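A protein chain is absent from this complex, but the other protein chains hold their places.
Naming follows writing order (A and B), and every chain is counted from residue 1.
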Amino acid sequence: MKVGISTSGKNNDSLLDKRFGRCEYFQIHDTNTGEIKVLENEGKKASGGAGIAASNQLIDEKIDVIITGNLGPNAFELIEIEGIKAYKCEDIAVSKVLEKYNKGELQGITMSGPAHHGGSK
Amino acid sequence: MELVVLSGKGGTGKTTISTALSELARNVMRVDCDVEASNFYMYYKGRDLEKEDFYGGKIAILDKEKCIQCGKCEEVCRFDAINNFEIDSFACEGCGACTLVCNQGAIALEDEKVADTFITETDQGIIARAEMGIGSDASGLLISFLRKKAKQFNEDEKLTIIDGSPGIGCPVIASVTGSYAVLIVTEPTKSGLEDLKRVVTLCEHFEVFTMVCINKYDINKEVANEIEDFVNTSGLELVGKIPYDDMVMKSINELKPITFYKDSIAEKAIEHMWENIKKLI
Partner (left out) sequence: MNIAILSGKGGTGKTTVSTNLALALNFNYIDCDVEEPNGFLFLKPEIEKTERVMVEYPVIYDKECIACGECVKACQFNALAKVRDKIFLFEKLCHGCGACEIVCKYGAVTYDKREVGKIESGKVRDINCSRGILNIGEPMAVPVIKQLLKDLKGENNLIDCPPGTSCNVVNTLRYVNAAILVTEPSEFGLHDLKIAVGVVNMFDIPFGIIINKDDGKDNIIRQYSRKENIEIIGSIPYRRDIAQAYSKGEILYDNTKFKPIFEKLANRSKEVLKWN
């Protein structure tokens, strides 16, 4: 299971970054292999559509779970359609985030918000 | 916690009020997101702690030495930005379509500097602001950047007051998303009411707690009442009605926040409004 966390740093004691689209990094923790991959968030530099850029990046990484502060309507829709489970958390250390996640203490992100899109027909 | 002050149309007194509120709230972080007409910071003299080049989108740059003048780029550009093998940087939207058709590698997208951003320390606290390059647009990125910078310098999590941009476009959207509350400053004119409605629709779209105040309300009590009715039927909070006061012009000319003029009737009304706002946020 690959768990993605939006963070402000690259380490285990770095804090979770509550923004999704404009966070600094994504840390992807593989709960099976213990491997940790740190990526610079592509949405960070985006003039617009940051949430979409970040979502595209994580979808490509095939994560199963995302833990962040909140998701804008565009990101939320993409994450939901892809079937990634989203949880919200405060800006605490990554190690604590994972602890809480493992204990099932994190709340899921649910949002009804307008997202406007077209695309495949 | 971010309180964003918006106005819809310009000239309603948004900056006068955001400045006054920032003075009344005392220990605050200020962000001047009205980047195309940056007036918030003008009340405060300070020392720039940081100045950064800010790169917004991209623009296409043509390397004349590699260009064989085949004209493919001109054909493909939907913004009329390429004419006679010259790129008009104002028309160019940085889409890169031209780079995709050029077989000579003569066109590339480069980051475009669109603004200077500053973190300025004043004796009243820190203000994050930007100065736009001419013809450059405030973008979601710039506004988000200013908000983020302000957070970086706001470790003790003071209240942040954001002087927003006019209108209902991208920069306004970027100031509103994720903020805690919005205060819309309107004026009792037909134009003011029309524009208030547009901003309210935008805030509802983004589900932000919205408060309204009517500035210079006694210029036209009839329209002021219309506005009040609209605010009530929309389920929003009317937090203040500020009377027209010549002292405001004086405060602008002397570049001192209205809160320095204790005789001012507008000032008293703003203080009263601040009490209302505090109860709500």
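Everything that follows uses one rule, which is that a residue touches a chain if its C-beta (ideal position, glycine included) is under 8 Å from a C-beta of that chain, and two chains touch if they have at least 3 such contacts.
All figures in this text were calculated on a predicted structure; none of them were measured in a lab.
Just so you know, the chain we are not showing touches A, B across the whole complex. Note that of B:1, B:68 or B:249, the residue touching the chain absent from this view is B:249.
Within chain A, the residues in touch with the undisplayed chain are 43, 46-50, 52-53, 55-56, 59-60, 74, 78, 81-83, 115-121.
Considering the complete assembly, chain B touches the hidden chain via residues 7-12, 15, 36-39, 42, 57-58, 76, 78-79, 90, 93-97, 100-101, 109, 132, 134-138, 166-170, 173, 187-191, 194-195, 198, 201-202, 205, 216, 219-220, 223, 244, 249, 252-253, 255.
In the analysis below, only the chains that are shown with their structure count from here on.
Separating the centre of chain A from that of chain B, both taken as means of CA atoms, is a distance of 28 Å.
For chain B in complex with chain A, the residues that touch the partner chain are 56-57, 139-141, 144, 148, 170, 177-178, 205, 207.
Those residues of chain A whose C-beta lies close enough to touch chain B in the complex are 19, 22, 45-48, 50, 70, 72, 113-114.
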